[in-house]
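I have placed the structure first, in the form of structure tokens, so that the comments after it can refer back to it.
Shown here: the complex without one of its protein chains, the others still in place.
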Amino acid sequence: MFEAFRLLGRSTLGFLQRLGRANLFLGQTLACLPGILLRPGLVLKQIYSVGVLTLVIIVVSGLFVGMVMGLQGYNTLVDFGAEESLGVLVALSLVRELGPVVAALLFAGRAGSALGAEIGLMKATEQLSGMEMMAIDPVQRVIAPRFLAAFLSMPLLAAIFSAVGVYGGHFVGVGLLGVDDGAFWAQMQAKVDLYDDILNGVIKSIVFGFVAGWIALFEGYDAVPTAEGVSQATTRTVVHTALAVLGLDFVLTALMFGD
Amino acid sequence: MNSRTLELWVGLFVAAGMAALFMLAMQVSNLSSFGGKDGYRLTAAFENIGGLKVRSPVTVSGVRVGRVDAIDYDFGSFNAVVTMEIDDHYRGFPEDTSASIFTAGLLGEQYIALEPGGAMQNLKDGDRIQLTQSALVMEQIIGQFLYSMAAEKKPGGTPPEAEPSQEMPSVEQP
Partner (left out) sequence: MTEPVVEIRDLTFARGQRKIFDAVDLDIRPCSVTAIMGPSGSGKTTLLKLIGGQLHPHSGSIRVFGQEVPALRRPALYRLRKRIGMLFQTGALLTDINVYENVAYPIREHTRLTETLVRDLVLMKLEAVGLRGAAHLMPAQLSGGMARRVALARAIALDPTMVMYDEPFTGQDPISMGVLVKLIRELNTALGMTSVVVSHDVRETMAIADYAYLLSGGKVIDHGTPDELRDSKSEWSGQFLNGHPDGPVPFHYPAPDFRDDLFGEVVQNV
């Protein structure tokens, strides 16, 4: 009985310690950001590996999500005779929720896990230690560029996801199911607001990018320097990022779209 | 890969992202209706604006000519005052144009429909539309309907060609 309490206490303390380390780590990283703006080459390389290489999965997923929305949306709306509102349904769902959230989850799976593994491996093979002994700050040279890259890439990826999804929905709805092309766009344009919907979606994706980058880099940096530790870091990255994104999504949605 | 190719790919990626954002802004949102070209303002007072919202459309013969800019309440006349912004493109509504609040479809959103009158002068920036018809409120309609149904049954309140009312035959003692 007491054993359970002791375990609970220890794991809570451990969790709090980890949280503290994560925040100190974030502080260190943010402090290095002004410095690396002077070294755009590093950031560019990371934007490539984090952003460009995630493009494929984002575009394909966006397309399919949009197409499924077109299909499902039509099936539901046609019962109310409201199939002309398909455009609104697809656009609002994507821009407000699916774009930022699904893109963030895909990002966590593809780029986040890669980042976590890469940093964890660098820790395990003493590369980070080596840099420190060469009097080079690994947080500035290795961590900060990757963080900035994640932060900048996420909104772009979410926007691409939403845009591709809308066209996917258009293809299914207008092309295959016969919804009126004009009504599809016109109703959408009337109902989707630039500030309330699109801007809020962009803000969401910026927040998600911040969090996804932070978690991936911290899990790698804090990993146990063994092979098992690296694999643990990778799985933790994906799980924690997913939970954080979904939780934050609820909070942000309540703040933005509530009353 | 060398840095040239890298930069190219990153540039393409950022361009694609920007293009997507742009597309979302232009094609998907209501940005196009912001115009940027300023219009002129008209006001109208309604007893009840129903579900009319700011940015609800203003149409003439079904053509969208502007939108609702502001909704206010006038304690002097105890009416709602709606300010509409009409595109400059659409000048020349007569002074006796009327404004009514209709509903798009059965469950759709509400909008203001203008019906041009026949006056010689036209509405200018800041003018007030005098003839207005408020939104139909469901409860009031139902209430009116029930009231008129009840009124048909009462004596003295019947229409001229009334059928013989169903009176209880009086019991007459032979």
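As written, the chain order gives the labels A and B, with residue 1 at the start of each chain.
Just so we're on the same page, a residue touches a chain if its C-beta (ideal position, glycine included) is under 8 Å from a C-beta of that chain, and two chains touch if they have at least 3 such contacts.
What you see is a predicted model; the values in this text were computed from it and never measured.
Student: So which of the visible chains would the left-out chain be touching?
Tutor: It touches the following shown chains in the full complex: A.
Student: Of A:Gly27, A:Gly130, A:Gly182 or A:Gly247, which residue touches the hidden chain?
Tutor: In the complete complex, the chain left out is touched by residue A:Gly130.
Student: To test your reading of the contact rule: which positions on subunit A touch the chain that is missing from view?
Tutor: 121-122, 125-127, 129-137
Here is the rule we go by: only the chains that are shown with their structure count from here on.
Student: Using mean CA coordinates as chain centres, what's the subunit A-subunit B distance in Å?
Tutor: Averaging C-alpha atoms per chain gives centres 40 Å apart.
Student: Tell me, which parts of subunit B touch subunit A in their complex?
Tutor: 3, 6-7, 9-10, 12-14, 16-21, 23-25, 27-34, 55, 57
Student: Please name which positions on subunit A make contact with subunit B in the complex.
Tutor: 41, 44-45, 47-48, 51-52, 55, 91, 95, 153, 155-157, 159-160, 162-164, 166, 185, 188-194, 197-198, 202
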